[in-house]
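As you look at this complex, bear in mind that one protein chain is not there, while each of the others sits in place.
All chains are identified by letter, namely A and B, in their written order; residue positions are counted from 1 within each chain.
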Amino acid sequence: MRLKLLVASAAAAVVMSTAPALADLVFPSLSYRTGPYAPNGIPFADGYADYFTLINERDGGIEGQKITLLECETGYNTEKGVECYESTKGQGALLYQPLSTGITYQLIPKATADGIPVHSMGYGRTSAANGKVFPWIFNYPGTYWDAASIIVKHILDEEGGDLNGKKIALVYHNSAYGKEPIRTLEELAAKHGYELSLYPVDHPGQEQKATWLQIRRDQPNYVLMWGWGVMNQVAIQEAANIRYPMDHFIGVWWSASENDVLPAGDGADGYKAIAFHGVGSDFPLFDDIQKYVIDAGKAAGDGSHLGEVLYNRGVYAAMLAVEAARTAMKLHDTTDITPAMMRDGMEALVLDNARMAELGIPDFGPEINVTCSNHGGPGLGAISQWDASSKTWSLVTDFMGADREVVDPLIMEDSAAYAQEAGIEPVACGS
Amino acid sequence: MNPEFLYFIETVLNGLMAGVMYSLVALGFALIFKASGIFNFAQGVMALFAALTLVGLQTGQVPFAHLINAIFGTQIHHFGWELPAIIAIVGTLGVMVAFAYLFEGLVLKHLVNQEPIILFMATIGLAYFLEGFGDLMWGANIKAMDVGIPSGGSFWWEDVTRTWAPEDSGYFGMYIDKLDVVAAIVALVLVSALVAFSQYTKFGRALRAVADDHQAALSVGISLRTIWVVVWSIAGFVALVAGIMWGAKSGVQFSLSLIALKALPVLILGGFTSIPGAIVGGLIIGVGEKLAELYIGPLVGGAIENWFAYVVALVFLLFRPQGLFGERIIERV
Partner (left out) sequence: MLYREAGDFKTSYAADLQTFPIKLERYLFWAAMAVAFLVVPFFITDYVEKSLLVPLLVWAMIALGLNILTGYCGQVSLGTGGFMAVGAFACYKFMTAFPDLNIIFCILLSGLVTAGVGVLFGLPSLRIKGFYLAVATLAAQFFLVWFFNKFAWFYNYSASGQISAPERTIFGIAVTGPNAAPWATYLTCLTLVFVFAWVAKNLTRGRVGRSWMAMRDMDIAAEIMGVSPFRAKLSAFAVSSFYIGMGGAMFFSIYLGAAEVTEAFNIDKSFTALFIVIIGGLGSILGSFLGAAFIILFPVGLKILMVNQLGWPTDLAAHFQIMIVGGLIIFFLIVEPHGLAQLWRLAKEKLRLWPFPY
């Protein structure tokens, strides 16, 4: 049996070594086009791939260096994610976008040891925003704790600045991801005097009648949601069923795609969610994608997702990666960058409105200025709202900042706890 | 009436409705187990597959579009028609019957007389296969199920119940989902039809004979294989109904296959072999878990529904190891 095993592994080794040698810039895409979360994974993966294709087709690569995208299917499963990481890291991978909470936590120590940067854009471990403890991990432009704080800020604006005696409920996926905002919301509750009630929903979340009966009875003034997968659709449907005012129902950015609101039909009209990037396809960049990628038959998917929230997020993630690579090239004065240089580029990334306009996405996201100690970026977000009749999202506020005096101490506390547990000596950041 | 008491009734009522939804899935399990002794884990995936097929036919999706496009470099996605719901349902039924026929011929036939656990595993293999096949055929995107079932809270019931509480209590009426009411009616019709089918038709009698004793049934000239095809077709039909109901709640997507896990406690509670058991078990589980979530949940932090259902079932089993309505297990050495 051992022999058989050896033959198998030898065969695998042979297969591995026959993979083409790659001199290009390698960006792995750990996508999930299958499994329970596929409806969310497909548009993101398409957007991520299409932007890189666009750079290759239109510009001939980043500063003349072609990009190779290595797509690997994880199915949102941690073990498959490990396999994907191990199989791609040897091929010169510059940056990982792990796309799942589990895989991100997995890769934080591993990628740090291997010296490959990880960009968990708006997910993963929030306290990785502390670049001193997590030098290789980036989660700009915003974290879950920023999101929670921004949502509360939006509610404050709606309520005229006073939340005393108001009731806010959090409906959350009962997992690492869903539990993220609780601490922040509790701190904010102490500060603003609202009453927080928690409604965990177990995976997968197809049956939430009990939760929504409770919400219907308690009549909270606002309901926040940290949901994922089928839980989102059911929650929005149930909220519509109990005729909860949808504009008082605010989701995090992973509960904010077309997939989540469409099955509920007209009932979802007015549902709000936080976003860290623009919505719709009304940007010059998307015309280019249409022209150079989709019409040229080079799209990663069927091209039907263009302009969807998660497609835009994929494009945005790829754009940030390309800009970081560009920064790294300038910084090190070479077009042949290594993962370590990529990390420097990400840490020195500055993205202002002028640059975004240049890229064809004016005001698509907040201005970003990453520093050595702050990997969480500006922590800005805007509130978007769903219009069921025209089937579009639109931003209803400007990009707002989080309550830093609440969020920052929490990040410090959690990252310090991690540093102690894992025995990490925080790096000095010069300043 | 005291609003607290009305809340209690509301919870029980909604629990019953949720229970009916579980029963719809459990029915398919019970049917197949009764007729062939197979614990069909693929029932959930069959519901998903049926729902996918229904929506696909209805919206005129091209099956295997992605595969075809990848191989031939074409860009086809839709036939460009929209079928009325009823025709799509009939078409889906045809697909499910064909599936039953194929499965019997390719798999079941070869697994006659195997141990139950082997058959169980074969159905999990089938579940894997169908999972990939369904995605490959219709794509992994989430689809809205629209066959014209009303959904949303019932105003009428809210208004009626509001008057039950004192004026000044601020009670705003009871909530009941129209979709659930429809599901309950459908389940009632379905069970009546199944009972009528098994009591009054020739096939039904043959089916009961097979359930009683395979060999005796064979010896009087009943074709076991035909019966199996019929039973799996009926289970496919039940899966379609469950798929429609659950799909209307959450959209048609992969997670639909996980409803099987909701049906398992129902099944052991009611007894694997009993159709009334599936219904009664569903009702008990539905009410039990909703009450637990509402009254015990807050004490321990909520989200206890999932395991609570299993614990309820477990407690019942300790007293009746064959489930409430299951056939008594008689063991001889």
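The definition used in the following text is that contacts are C-beta pairs under 8 Å (C-beta built on N, C-alpha and C of every residue); 3 or more make two chains touch, one makes a residue touch a chain.
What you see is a predicted model; the values in this text were computed from it and never measured.
Among the chains on display, the ones the left-out chain touches in the entire complex are A, B.
For the chain missing from the display, the contacting residue among B:105, B:132 or B:298 is B:132, taking the whole complex into account. Touch with the chain that is not drawn comes from one residue among B:13, B:88, B:174 or B:264, which is B:264.
Although one chain is hidden here, its contacts on chain B can still be listed: residues 39, 66-67, 70, 107, 110-111, 114-118, 120-122, 124-133, 135-136, 140, 261, 264-265, 267-268, 272, 300-301, 303-304, 306-307, 310-311, 313-314, 317-318, 321-323, 329, 331-333. Within the complete assembly, residues 1-6, 8-9, 11-13, 15-16, 18-19, 31, 33-34, 38, 42, 71-73, 75, 78-79, 82-83, 86-87, 89-90, 101-102, 105-106, 108-110, 112-114, 125-127, 174-177, 179-180, 183, 202-203, 410, 414, 417-418, 421-423 of chain A touch the chain that is not shown.
Quick note on the criterion: only the chains that are shown with their structure count from here on.
Averaging Cα coordinates per chain places chain A and chain B 35 Å apart.
Within the complex, the chain A residues that touch chain B are 33-36, 38-39, 42, 174, 198-202, 204, 206-207, 209-211, 213-214, 216-217, 229-230, 233-234, 237, 240-243, 259, 262-263, 265, 267, 297, 302, 304.
The touching residues of chain B, counted against chain A in their complex, run 7, 10-11, 14-15, 17-18, 21, 66, 69, 73, 75, 77, 132, 135, 140-142, 144-145, 151-153, 175, 177, 246, 249-251, 253-256, 258-259, 262, 289-290, 293-294, 297, 301-303, 305-306.
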